[in-house]
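Supplied in structure tokens, the structure appears directly below.
Here the complex is missing one protein chain, while the rest keep their positions.
Entry: chain A
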Amino acid sequence: MNEKNQERDIYVAIADPTRRKLLRLLADVEELPLNELTVHFEMGRTAVSKHLAILKEAGLVISRKVGRETRYRLNAGPLREIEDWVSFYRRFWSERISLLNQILEEE
């Protein structure tokens, strides 16, 4: 998987409010089993588990089996590059302005 695909996956992963809530819950603790995560939502464990799978694929969550239960923990590393609004807008405006430059030159 190249870097660009991985980055997109992270954005997709945290674009969803349920998954952001999962990350916040995991941010406060060492690790949590699925059952204890599920009680915070109005959806079943299967649905929560699907959201966790997406977070896992994006590398934001790590899971391990302990007996019959699966415990999840946060892996915040990949979030660092996108948690910075300032660098986001720096890039945003640079890209917008190059588009403006083209518009001005066209006319």
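Methods note: contacts are C-beta pairs under 8 Å (C-beta built on N, C-alpha and C of every residue); 3 or more make two chains touch, one makes a residue touch a chain; residues count from 1.
As a convention for this text, contacts and distances are computed from a predicted model.
**Student:** I want to check something: the complex is missing a chain, and I'd like its UniProt protein name from "ATP-binding cassette domain-containing protein", "ABC-2 family transporter protein", "SRPBCC domain-containing protein" or "Transketolase".
**Tutor:** "SRPBCC domain-containing protein"
**Student:** Which of these touches the unseen chain: A:14, A:37 or A:61?
**Tutor:** Final answer for the missing-chain contact: A:14.
**Student:** Tell me which stretches of chain A touch the chain missing from the display.
**Tutor:** So the residues of chain A touching the missing chain come out as 7-8, 10-12, 14-15, 20, 23-24, 79, 82-86, 88-107.
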